[in-house]
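For reference, the structure is listed below as structure tokens.
Missing here is one protein chain; the remaining ones are kept as they sit in the complex.
Then we have subunit A:
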Amino acid sequence: MEAISAKATPVMRFADKLRTQQELERLQAKYIGTGHPDTTSWEWKTNIYRDTYSSIVGHPPLLSYLALAQNEPVAKVRADMIRKMLQPAGPPPPREDDMAVAIPQTRNDS
């Protein structure tokens, strides 16, 4: 058994990797917020905030709890929560290639 598997290892490893990669991509497309190795802190935060707001909207007692404390109609709190999902953690950080354009020296150095 061991010998066979050892022989097959390089092929399997490549196929496995590909399959994992594909599976991950599929999950990322299906479930928003599925992480990847380069998830930035902003992405993660934005995603958690959005999940939180949508969870509050999806659990009627939590929504009532907030509405009661704020003395606002439930429908208004619900709409506010969904609007907050638009950009809950501020604008995204500038992208690296944008940065590169902005600071050309870095590219020269490398």
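Note that a contact is a pair of C-beta atoms (placed from the backbone, for glycine too) under 8 Å apart; a residue touches a chain by one contact, two chains touch by 3 or more; residues count from 1.
Note that contacts and distances are computed from a predicted model.
Per the UniProt record, the absent chain's protein name among "Pre-mRNA-splicing factor RSE1", "Proteasome subunit beta", "Probable vacuolar protein sorting-associated protein 16 homolog" or "KLTH0E01826p" is "Pre-mRNA-splicing factor RSE1".
Interface residues of subunit A facing the missing partner chain: 31-33, 46, 50-51, 54-55, 57-62, 64-65, 67-76, 79, 82-83, 85-87, 90-95, 98.
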